[in-house]
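Removed: one protein chain of the complex. Kept in place: all other protein chains.
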Amino acid sequence: MSTVIKNGTIVTADLTYEADVRIEGGKITEIGPDLKGDETLDATGCYVMPGGIDPHTHLEMPFMGTYSSDDFESGTRAALAGGTTMVVDFALPSPGQGLLDALQMWDNKSTRANCDYSFHMAVTWWSEQVFNEMETVVKERGINTFKHFMAYKGALMVNDDELYASFQRLSELGGIALVHAENGDVVAELQAKLMAAGNTGPEAHAYSRPAQVEGEATNRAIMIADMAGVPLYVVHTSCEEAHEAIRRAKMQGKRVWGEPLIQHLTLDESEYFHEDWDHAARRVMSPPFRDKRHQDSLWAGLQSGTLSVVATDHCAFTTEQKRFGVGDFTKIPNGTGGLEDRMPMLWTYGVNTGRLTPNEFVAVTSTNIAKILNCYPRKGAVLVGADADLVVWDPAKEKTISADSQQSAIDYNVFEGKHVKGLPRFTLTRGKVAVHDGEIRTEEGHGEFVKREPAGAVNTALSTWKELTAPRPVERSGIPATGV
Amino acid sequence: MSTVIKNGTIVTADLTYEADVRIEGGKITEIGPDLKGDETLDATGCYVMPGGIDPHTHLEMPFMGTYSSDDFESGTRAALAGGTTMVVDFALPSPGQGLLDALQMWDNKSTRANCDYSFHMAVTWWSEQVFNEMETVVKERGINTFKHFMAYKGALMVNDDELYASFQRLSELGGIALVHAENGDVVAELQAKLMAAGNTGPEAHAYSRPAQVEGEATNRAIMIADMAGVPLYVVHTSCEEAHEAIRRAKMQGKRVWGEPLIQHLTLDESEYFHEDWDHAARRVMSPPFRDKRHQDSLWAGLQSGTLSVVATDHCAFTTEQKRFGVGDFTKIPNGTGGLEDRMPMLWTYGVNTGRLTPNEFVAVTSTNIAKILNCYPRKGAVLVGADADLVVWDPAKEKTISADSQQSAIDYNVFEGKHVKGLPRFTLTRGKVAVHDGEIRTEEGHGEFVKREPAGAVNTALSTWKELTAPRPVERSGIPATGV
Amino acid sequence: MSTVIKNGTIVTADLTYEADVRIEGGKITEIGPDLKGDETLDATGCYVMPGGIDPHTHLEMPFMGTYSSDDFESGTRAALAGGTTMVVDFALPSPGQGLLDALQMWDNKSTRANCDYSFHMAVTWWSEQVFNEMETVVKERGINTFKHFMAYKGALMVNDDELYASFQRLSELGGIALVHAENGDVVAELQAKLMAAGNTGPEAHAYSRPAQVEGEATNRAIMIADMAGVPLYVVHTSCEEAHEAIRRAKMQGKRVWGEPLIQHLTLDESEYFHEDWDHAARRVMSPPFRDKRHQDSLWAGLQSGTLSVVATDHCAFTTEQKRFGVGDFTKIPNGTGGLEDRMPMLWTYGVNTGRLTPNEFVAVTSTNIAKILNCYPRKGAVLVGADADLVVWDPAKEKTISADSQQSAIDYNVFEGKHVKGLPRFTLTRGKVAVHDGEIRTEEGHGEFVKREPAGAVNTALSTWKELTAPRPVERSGIPATGV
Partner (left out) sequence: MSTVIKNGTIVTADLTYEADVRIEGGKITEIGPDLKGDETLDATGCYVMPGGIDPHTHLEMPFMGTYSSDDFESGTRAALAGGTTMVVDFALPSPGQGLLDALQMWDNKSTRANCDYSFHMAVTWWSEQVFNEMETVVKERGINTFKHFMAYKGALMVNDDELYASFQRLSELGGIALVHAENGDVVAELQAKLMAAGNTGPEAHAYSRPAQVEGEATNRAIMIADMAGVPLYVVHTSCEEAHEAIRRAKMQGKRVWGEPLIQHLTLDESEYFHEDWDHAARRVMSPPFRDKRHQDSLWAGLQSGTLSVVATDHCAFTTEQKRFGVGDFTKIPNGTGGLEDRMPMLWTYGVNTGRLTPNEFVAVTSTNIAKILNCYPRKGAVLVGADADLVVWDPAKEKTISADSQQSAIDYNVFEGKHVKGLPRFTLTRGKVAVHDGEIRTEEGHGEFVKREPAGAVNTALSTWKELTAPRPVERSGIPATGV
């Protein structure tokens, strides 16, 4: 049983050309003119692109005795509806919980996924057990990316010595360090101060996490990664201050990547000043939305390559869940949706405006992260032998985003009312057509875990350089004294 | 008649994998395991990479009644010997000469080329004729890149209004602006001042062209390109000041690329202080070599992506020609060699040290420039259908660079004595094996001109953005006066 | 006949203390407690500060057969009304006119001044005559500052080689180079393009002079000054791009100062989009007003010391004069008022908001420029022996700015409607009370020319450094050839 995508224009991170694509057994088996197959998908007027990869989701994430409302089923359904064919979720150990234990929980939840997925492992505390299990996670479980929270004090946050120890360990194992970069100590102090001053509404969430605290933590993580000799990936880079730290690091030859979210690219802090508490609370996420100056910075980063990936941090809570925080903004669950809208929003505000070329669009939504995560070209490519995770993108298709018609399980959409132009005609996950011209045909459990090898080319190069420039002792005779 | 490269590891700008490559009719016809062909090239232990592209050469360039000593034959022979399979030379009209006229001269010279080549067109003066011929050059002659000299006052230099006019024209035609960025007015003043002070030796060449004058001109070209709405490519970026201007532009979303030379990456200004006049004079080029601070900046630029391409500005003059400038450094012909050594030197100092991954090596020596010049994936790729311009790279092969054994026509080598590790085992130009395990088998006249289309994806995106943000008149009634 | 200012708090650039001030013969003769004199001015609740110095005015400036409407009488009257006790005007030779000739014209006009004044000499063309007269101007006429226009192509603009020649000359003479920094070539091209596109209104003035062209020219002037070894003063720094260039230069140890105008600190580009043509045209000046991002940059520059002086570029044209440019924005005379409002506006938006300390206010309105111009402590100080140019500043005094009640000769005020808090109670020019509690008591012709010596401490230090680091020839034997 083969499928052929016909009459489209293939757009990858570095090529644009007309060709048909044949798919068989979940893989791309041929690319060329005039292909034939059992099933045909008409891509006339469309771009055939690698399916999107969202490297930052929190599906069915435990929170205060409940869970984020999009699970691996609804979350990946929303993803596919918007042209995204792979998600990477974060396996989060509770403090004291082993990494493998936590991973088991994520394995269990992810069996319902409609598309392929992978995990980042989080290091939320430090011990010999964690040190040891990291090796198993890397070598046996196919996970080479480890997340560290510099915020959420008293919960997920780790300190600088723990960061260094974990980064050093990753350097040995050929892994990549990820950070949520906000100074958790200062955030906690600002939260307390704001609450004490009667600043209890959702806007105080934004006040408690200013760009400065994100910039600082980003800068600190970069230094620690440099000292430990490990590549660093900064999640949800939302502001000029953090972007500046990344740029500065890159211009010194450091191996650092930044990941803006589609929300920060297109929404701003005025959302928190909305007179409707619910409206504001639904936008509460960390880091919070910023102002136009920061948006301009993020877009320029995508254009120049100082920022590499557009993600969502999809972590959907219902209005009811958000209302846990009435009267105390620190209790509003952090997170928004975005999985379904990332690709159309970025196309509309990025490609249609001329900020990004279509190739750059593919790069930042799919190919770059596949390379960073070391699952390229299985994912992120339109090549013979690659997984047939594809989106047939219709640049003329339009809609107005609305919660009423979305796949996500929640009752609102932070992009409500935005008009987008550029939407999937078909989305294929390993050859299976999950979106067919507006109709959702996902299959629960179709998704598989994607293993990723450590010690990619960047790790290897960095280690070589660090070894070459390592400190050497001075040879001395007659130690210690002058004349001895 | 087919050739198969067997048992190698293919390395491209974004992939590393084991596969054989079959070539027929000058094209890559198949990539995969266990291929067979009429002829076999053993790539065991080697990397199979896109042949290098050097976008900056001056072969048989007219100079003071003579010519630079490497012509299209010896120059491209040297290129192939070092793994470079395409060069782009500059067609330089004399002041007053038409573009098409000049192009005819370059067509004549290039018939002897051993490998494929293309041209950049230079705009060395401005008139309606130039304005008109630019369209012909772009649309009929397949040249989309136009060089402008901001230095060489009284000869090739154009002023800011001419730059703007030409850039604006290129914006309309979908071309790309190139600049040699040094402030020619200030260079001329410094030259006069140094000569007057008795500073007549080759070191004064360096004194007369400090990093500041390059940084300034780079910054100016960027502004003018931004105003005209055209992508800008800065040739021979040699210093932090120029790199800083490029970084700053990129971080504002501007479309600018920088091109360091292998010479500036690996040689420094101390060469000009050599007690042997010949030694110093042989290194005279513009911009001159810089100090370590600048070298570090250039390497970091390659690592971070703020600089895109490594070239040579190959323009070889013999010691005899250099001696035109005894007693007056301003008369020393500007230019050094490098075509044969660019790839081994960059591999040795870049990949072997861990500064660059092998994929990044391919990107900066071949793929990036092929994309910028809009001849990708015909060039710069290892893909079915691409030209079989390939290098089989042996990372274990070593040599010490010496003029005694080089292909170039000149009597010295600026890299004399440098030990390199990483050299071509085979170099193929459109399928023809030009270098066979140390033996040179080039064929004069084998090279063909490579046409390049205008209006690439970056041009299109930039034009869209510029149109979107163009100034709009304010609608007013009752002009002019208050109350009217 | 002596005057005593009693019960005030003296505020200088570095001191705040309570003391009375006695004045006799136009000089400060004593500072201390309980002073007595023939006349007493009550400074209870007030700050006694050095009178403001506005180093950038164009009084009675020739323009298209007419003159800017504030002459030395009305202009200096407006200055005194606002607490400014010295102005520095620009002597502008016509192309071809000698410097001394032009100076004679300015001498004639300035006889009517109500307060002291000095001149900057402009270099608007280059010749041996100009070269020679520069020495006379410096040594005999007491002028050490020379202005250069990088814009106004075809009129005042000089090219890079002329800039270099003049800067070099100033380096020898111990002078300081001033620049109006905008790329005149590009402005001219943009003007033509806008006019051709039907963009003829005053908003097109802003479009034709974007921040980029100012940033570029500032950067270029800095490089040329560095090459020539002369301190540089950049007038009317209006944008982040120019400020960035200045910051970058300073952080390399270069001797550069920047001068924001009170207009750019407090007004923005939206003024040009006003539906009333007159409103917009009255705000036409070069550089034009910018957006909030640029304003923030300028304020931060004053706070951090990367910008040094707040001026006005006072050049007042009536509405009638402005209407020369109906239908062609390039004909709108460039210039706005500000002399009367600079100090109250800066106090209100700077000191009252906490951006500046009162001492910093004095520094940027008076003391810094007195030092730069080398007339400190005769001007800009509250010291025994200094000229009694003083303002008794009442921080509680308020008003709403309005053209109806201003001293300036024009029929509008760009700050119309702004509410200021902080105004002069008394202004003294060399001891004469020119403003007495709201009453204007100026005396036409009271003002005197202030001579200023060359070769200040900064010039001397810079010359020492440049000499120490000057290029030295390499000593060679056996030139030219190897082995010779």
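Should a chain be cited, it is by its letter among A, B and C, assigned in written order, with residues numbered from 1 in that chain.
Criterion: a contact is a pair of C-beta atoms (placed from the backbone, for glycine too) under 8 Å apart; a residue touches a chain by one contact, two chains touch by 3 or more.
Not measured: the values here are computed from a predicted model.
Although one chain is omitted from the display, it touches the following shown chains in the full assembly: A, C.
Screening A:42, A:189 or A:448 for touch with the missing chain picks out A:189. Between the chain not shown and the residues A:51, A:215 or A:253, the one that touches is A:215. Annotation: of A:172, A:278 or A:416, A:278 touches the absent chain (contact as defined above). For subunit A, the residues in touch with the chain missing from this view are 159-161, 164-165, 168, 183, 185-186, 188-190, 194, 198-201, 203-204, 207, 210, 212-213, 215-216, 219-220, 223-224, 226-227, 244, 248, 272-281, 319, 323, 326, 471-482. For subunit C, the residues touching the absent chain in the complete assembly are 13-16, 247, 250-253, 255, 296-297, 299-301, 303-306, 351-360, 367, 371, 376-377, 457-458, 460-468.
The rule is short, and it goes like this: only the chains that are shown with their structure count from here on.
Common neighbours of subunit A and subunit B: there are none.
Taking the mean of each chain's C-alpha atoms, the chain whose centre lies closest to the overall C-alpha mean is B.
Counting C-beta pairs in contact, the chain pair with the highest total is B-C. One finds 37 Å separating the Cα centroids of subunit A and subunit B. With centres defined as mean CA coordinates, subunit C is found 51 Å away from subunit A.
Between the CA-based centres of subunit B and subunit C the separation comes to 46 Å, rounded to the whole angstrom. Contact of a single residue of subunit A with at least two other chains is seen at no position.
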